[in-house]
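Here is the structure we will look at.
Showing chain A:
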Amino acid sequence: MTALRVLTVDDSRTILAMLHHTLSNAGFEVLQAEDGQQGLDVLKTQTVDVVITDINMPIMDGIEFIKNVRATGNHQSLPILILTTETSQDKRDQGKAAGGTGWIVKPFDPEKLISVIHRVVH
Partner candidate 1 sequence: MSDLDDFKATYFDECSELLTELEEQFIAIEAGERDADRLNAVFRAIHSVKGGAGAFGFSALVGFAHAYETLLDYVRDGRIELTDEVVTLCIRANDIVTDHVAAARSGEALPADYGMDEKNRFDALARGDAASEDDAAGEPDEEFDLEFVPVMVNIGGNDDDFPEIPDTFDALPMEGESGHWEVHFTPHRALYARANDPLLLFRELAVLGEMTTKAVLEEIPPLSDFEPFAVYCSWEITLVSESLTEAMIREVFEFVEGDCDIAIAQLGVGTPPTAEVKAALVHHEAPPAPAVAPINLLELADDEVAHLLDFDIEPPAAPVKVKAEKAEIAPVAVAVVEAKVEDAPGLSFADIADSIKPAPVAKVPLAPKVVIAPAAAPDTAPGEEGERRSLGVQSIRVDLDKVDRVVNMVGELVITQSMLTQQMDETLRTRYTELVRGLEVLAQTTRGLQDSVMAIRAQPVKSVFSRMPRLVRELGLKTGKKIKLETVGENTEIDKTVIEQLSDPLTHMIRNSADHGIESPEKRLAKGKPETGTIRLSAEQAGGNILIIVEDDGAGINRDRVLQVARDKGIVAPDITPTDEQIDQLIFAPGFSTAEAVSDLSGRGVGMDVVLSNIKKIGGSVHVRSQTGRGTRMTLRLPLTLAVLDVMLVKVGDSPYVVPLSSIVETIQCSRANFERVPSGGQVLQVRGEYVQVIDLAQRFAMTTTTEPESRFVVLCEAEGSAKVALIVDDIIGQQQVVIKSLEENFERVEGIAGGTILGDGNVALIVDVQSLKTSIIHKNAA
Partner candidate 2 sequence: MEALGLRDDLNDKSAAAAQNSLQLIAFSIGEQTYGVEITTVREIRAWNGATPLPNTREFVRGVINLRGTIVPIFDLRARFGDGQTTPTKNHVVVVMSVGDKWVGILVDAVSDILTVSRDDIHNVPEGNSIDTELLNGIVTHDSRMVGLIDLHAVVSGARMDN
C-alpha cells in the first residue's frame, strides 16, 4: 500500500513541523507549502490525496487557495481540510463556501487530526 500524500499549507513553521511529525508518524507522506501560492505551485506538479491548509497566510490566503484549487480541472474531488484557530464560525463557513471539505481546529489533537483525515480520504 502506498502512503497517502498530504500537502500541508501554513505560514507557521511550528505548525508545519507539528503536522509533519504527526502525519509522518501516522504513515503519511507530507509535502509542505508556506502560503496559498506555494500550495498551488506544489499541486501543479505533485499529486496529493488530501490538503490541509491554514486560512490566515500572506501572499495568498487559505480561502483564495481553496477557490483556486477547486477551479482547477483535476482537483474538484481533492479533499481540503481547513486548519484554523478561528472561533468564529464565519471563517469556517467561508472556507466551506470556497470548497473546503472539512476543518481542524488548532491546537489540534493528533489523534483527532488523523481520524478527520480518514473521514475525507479513501
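Simple rule for what comes next: contacts are C-beta pairs under 8 Å (C-beta built on N, C-alpha and C of every residue); 3 or more make two chains touch, one makes a residue touch a chain; residues count from 1.
In picking the candidates, the idea was that all candidates are chains of the complex that A comes from, given by their letters.
All figures in this text were calculated on a predicted structure; none of them were measured in a lab.
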item	value
Chain touching chain A (counting every copy) in this complex, out of 1 or 2	1
In the complex, chain A residues that touch candidate 1	1, 3, 5, 11-15, 17-18, 20-22, 24-34, 38-39, 41-42, 44-46, 56-58, 67, 70-71, 73-74, 76-80, 85, 87, 96-97, 99-103, 105-112, 114-115, 118-122
